[in-house]
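Shown here: the complex without one of its protein chains, the others still in place.
Right after this comes chain A.
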Amino acid sequence: MNKTTASRLALTLVLSFGAGAALADENADLVVNEEIEMTVRAPAPAYLDGHLPEILSGWLFRSDETQDLQRDDFDNPGMIFVDQALDQWAMVDGSEGKSCASCHDDPADSMAGVRAVYPKWNADAGEVRTLAMQINDCRETQMGAKKWGYTSGDMTAMEALISVQSRGMPVNVAIDGPVAATWEQGKEMYYTRYGQLELSCANCHEDNYGNHIRADHLSQGQINGFPVYRLKNTKLNAAHDRFKGCVRDTRAETFDPGSPEFVALELYVASRGNGLSVEAPSVRN
């Protein structure tokens, strides 16, 4: 028996006797408020070139208790921030005397379907825009108000409010046409082995989802549930903060939230989840 066969064999043994630690129910289904049926597993998009057999929501990898918190809005701590953002929605701010509501009325109508297609191309600006960038553009250009910090509490709450209007709809970001080059940049980043540990996103979230890395149960690193409420820090967390943490954990120099690099990575990672439901605000430990 050569070395490779020996380690393959050993690997199979590890996998089949898998960790006994708090296993999530990976076969569960998610219906929110007994009403919104979430697609938590979907066929992998063709452009993943067979790297994933199917795409899976991060919700599937959490413990039963954490999963339950997302089944009902009364139990979901993230919904408090959605309520706060609803107040903010109607609040006048900036030199133009306008609120979000001045232009967009009821978010339930005007914002339905918006989250599902972001990040997307903005032709006037000639750039790929994330939802946070669009919110800040409205604040500056339309309201004459100050920009919010990219991952600030105001921003994540507003993103959650806008996302809630698309819950249950499939993520459907475009990857071709004017965004194609940005998407390629994000893809390249996804497979780059950063830092002293030389680990790529794919090492953990493509090759090892479902496996434990120490106490952590690895998911596919999807962002259809973002912003997510984390029990660990009791607030809503932006996708770029999560990216930053994951890159830092490879002992690398990380990128900044809102940087062109993370915008590109967000576009690519979002596209890996095309077909999963918009779930935000999801709950994580």
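The criterion applied here is as follows: a contact is a pair of C-beta atoms (placed from the backbone, for glycine too) under 8 Å apart; a residue touches a chain by one contact, two chains touch by 3 or more; residues count from 1.
Just so we're on the same page, contacts and distances are computed from a predicted model.
K.L.:
Considering the UniProt annotation of the chain absent from this complex, which name among "Glutaredoxin", "Sulfur oxidation c-type cytochrome SoxX", "Integration host factor subunit beta" or "Aspartyl/glutamyl-tRNA(Asn/Gln) amidotransferase subunit C" applies?
P.N.:
This omitted chain is identified in its UniProt record as "Sulfur oxidation c-type cytochrome SoxX".
K.L.:
Out of A:Val31, A:Ala180 or A:Leu197, which is the one that touches the chain we can't see?
P.N.:
Reading the full complex, the residue touching the unseen chain is A:Leu197.
K.L.:
Touching the absent chain: which residues on chain A qualify?
P.N.:
3, 6-7, 10-11, 13-15, 18-19, 21, 192-199, 203, 207-208, 211-215, 244, 247-254
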